[in-house]
Each structure stands twice: as structure tokens, then as C-alpha cells.
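Omission of a single protein chain aside, the complex is shown with its protein chains in their original locations.
What follows is subunit A.
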Amino acid sequence: MNDLPNRARSISSLRDFLELLEDSGQAITWSDPVMPEPGVRNIAVAASRDANGAPAIVFDNITGYPGKRLAVGVHGSWDNIALLLGRPKGTTIRELFFEIAGRWGDQEAQISFVPEAQAPVHECRLEQDINLYDVLPVYRINEYDGGFYIGKASVASRDPLDPDNFGKQNVGIYRLQIQGPDSFTLMTIPSHDMGRQIMAAEREGVPLKIAVMLGNHPGLAVFAATPIGYEESEYSYASAMMGAPIRLTKSGNGIDILADSEIVIEAELQLGERELEGPFGEFPGSYSGVRKAPIFKVTAVSHRRDPIFENIYIGRGWTEHDTLIGLHTSAPIYAQLRQSFPEVTAVNALYQHGLTGIISVKNRMAGFAKTVALRALSTPHGVMYLKNLIMVDADVDPFDLNQVMWALSTRTRADDIIVLPNMPAVPIDPSAVIPGKGHRLIIDATSYLPPDPVGEAHLVTPPTGDEIDALSKRIREMQLGALS
């Protein structure tokens, strides 16, 4: 398929993307009967073992949910991400990283508005006797989760103190636990946009209405999880990064939502109320604790005819969560670092949402990489997440862990590290000293430069570059061809 870039730009919905994935051998339909627990989880976990090539799986025969469809693993492999970006299967992670990094700030957003009556998401509407369990084929994602979770919801909201400001609308992915037929809790932290908005609404006593979008344009699912500035619109950002138009409409409670999503749940914050939430098997691969979280009351549900409920398996990696957000965690850090330090050549923050990051840099002088590392800690994502940083030279590909290990083995002195004690930490990091506070580690695995008295060793220089990359691919293709 040589029209992949055009086809990727023409995607406007989850359905479009599933069709593209299916045409490319990257989506399958699971029509054998399957129990919600543990069947769905088992199949999702088995699929996510193949980080490079796992297909999306659409279930259409879940016991007790006749006629309902569930999709998992839509962003569950690098091949699926490649197709979303208009690149062929087999594109390397490094190539995908530069594909995204190259789009940064490059394009104009193309936003169009569709009247509500013409928006597919409003084809069916429920305003009374709402039972989320009637609409969503939910299942327990990990066996000790506290309930049934919606794990891949893009939640849209307006700033409760500036509701007319388009840019201050927030779209973010938050975990939602269903709490009875028409309520759910939402987990967030004060530093996230939603956390700020909930606290502002409760402080001022003003309503906070939200729209929970499920089964979305696959670009939004990626970019709603990307840390961008508070006043930047995630819709504009997603459109610009996709180089494609995004169609919006209004939810019944007045929020801009994607016109082509499968399902939207409209809800209102119950000011000051908290309900027990959790545990939930989170991205570090461990369960969060039980906490009292804000609760929302559902006021209406809109959905397309025969909607597809899209969910995610998340837990101990590798999982869809890692491919969903990995590159889009890395690219903003890269772009932000290069504003100060153009010597930065790549950023790999794929691991556990960037709890470990590997940054390659052209070292200006001895110790320079540490300066870059400290700047990384002050990027929006770095403030909370970049716990372990490994700094490597520009001749090391941070996406090739064999090369990173070589740098650690040959260019690291045991005392050439920095430990920054008692720094902010994501509360669900299980290694934190106390939740929300922990230590940071910077390992300088770059080579020695003046004024360091130890010079660089005389390196072997094996052939590298496009020719070698092409040969690697050819060898792989010949190997696959030998099997068929």
C-alpha cells in the first residue's frame, strides 16, 4: 500500500482506523464466545506480548453482552502506531520517533464544527434511566481492581472559571471506575489539568461538567495523553500533529467533543463529594491504593448505532499503554529540550510513561550532559515523571538498548551519577519514599571530554547509517520470506 500517508490523513474515526488496520492484517475479530472475566483480560494480555506486531482485537461475542462490541489493543503495537502515522508496518521505533518529532509545530490545526443533529456520535441518545452497564461491555481489567474500569476515556471539560475559552478546554485520559448505574469516580492528581479544574470548581462552588469520549479518533487517544501547555487545545494539537482535519460537535452539556466518537458520557461533578476508588492495576505494573476520589453523576449518554466500546489492557508491561503514549511522551521532551539545547539528538521515554528516560546528546564539554539532564527534569513531564535519566552520547541510539548498555558498560564511572533526594514523584510509583515524593537518578553515560583528564578510548567504528538499516530490513524480510 503506497497510499498510506493519504489514508492515514483521511482517518476520522475509530471505525476508519479499524478498517485500515484490518486491511493491513493488524486487526482481528474474536467471535468465539468469551467470558468477560478472565477471558477478555487473558486474550488482551496474550496479544500485548508482541509489542511490534500485535493486532487490535474486536470482540463481538462476549457472554452476557449479545450484540455488543469491544475493541482492545487498537494502539497496542508499533505496527499499529506506524499505520496511524502513515508509515508501513516494520517501521522502526527510532523512525517513528523522528516522524513525530518532525511534525512538532509544523502544521496548522484544521478544526471543523458539525451541527449536533448531523454528528454520528449523537445518533442514539439516552437521557433517562441511564445504566452504564447497559451501554458498555465492561470487564475487570486486572483481577484485584476495585471495580469495572473505563481505562481509555478521553475526558473533555471546560475551565470552570473561564468556560468560554476554547484553548483552556482540557482533554485528558483519566481512569474512571463505574460506581453504580449512573455514577463514576475519576482519578487525577492536582498537577493534572483535570485535577486543577476540580479543585477550582470546588473552591469557587461552580459546576464542572465533563464529556467522556470513548472509541475516538485514534490520533486524539494518542495526543490527549501528551503533556502540553495548559492553554493549548488538545484538539488543535492532535489535528496539527496528524496533518488532518478533526470534526467537533457539541455535547448535550455544551462541551466540544469529537463528532465521530463511538460513545460520549455526559456527567457533572458532585462538588465536594468523594467515594472509595481503587485499587487499579496501573502502568508501573502495580496496583494503586484505595483512595477517596471525586464522583461524577451521569446526565446523558450519546452513541453511534452499534457502538464499539474501546478499552485498554494496562498493568505490568509491556502493554498497550506503553505503545499508546511512549513516543508522544518522548517527542515533547525532545522538542522542549532542543529549545535550550540543540545538542540533544533523541529522547527515549518509552518506559513506564518516562519513569526511565534515555537522552542522547552531543556533549559540548565534560559534564554537559548533566546540565541537559537537569533541564529535562524541569520540562512539564519531567517535573513528575523522569525519575531515572540515562545520558548517552550522540553516537548511541537511545532506542537501541544494546547500545545503551554498551555506553553504561564503557562510559560510566560509578561516581559519575547524581541523586536528587526528596523530589516530586508520581504517587503511583511503587518505589517512592512516600507516595508523591521520591529520589531522582541521573547516570552520565557519556564519554570523557576535556577538561576531564581521561580521554576517550580509540573506538571501533562499525558501518552505520541508511545502508546498514536497509540491509537489516532486507535480512529480516528474507528471513520472513523463508518461512512462507
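Everything below uses one rule, namely that contacts are C-beta pairs under 8 Å (C-beta built on N, C-alpha and C of every residue); 3 or more make two chains touch, one makes a residue touch a chain; residues count from 1.
What we mean here is this: contacts and distances are computed from a predicted model.
Remark: of the listed names "Inner membrane transport permease YbhS", "Zn-dependent peptidase", "Act minimal PKS chain-length factor (CLF/KS beta)" or "Vanillic acid non-oxidative decarboxylation protein", the one matching the undisplayed chain in UniProt is "Vanillic acid non-oxidative decarboxylation protein". Only one residue from A:Glu116, A:Glu275 or A:Glu343 touches the chain missing from this view: A:Glu275. If you put the hidden chain back, the residue from A:Glu127, A:Glu143 or A:Asp162 that touches it is A:Glu143.
Contact with the chain not shown here comes from a single listed residue; of A:Leu21, A:Ile43, A:Ala119 or A:Ile178, that residue is A:Ile178. Only one residue in the set A:Gly53, A:Pro163, A:Gly195 or A:Pro380 touches the chain that does not appear here, and it is A:Gly195. The chain omitted from view is touched by exactly one of A:Asp23, A:Asp134, A:Glu232 or A:Glu456, namely A:Asp134.
Listed here are the subunit A residues that touch the chain not shown: 35-38, 63-66, 131, 133-134, 140, 143-144, 146-148, 177-181, 187-190, 195, 198-199, 202-203, 274-277, 279, 287, 289-294.
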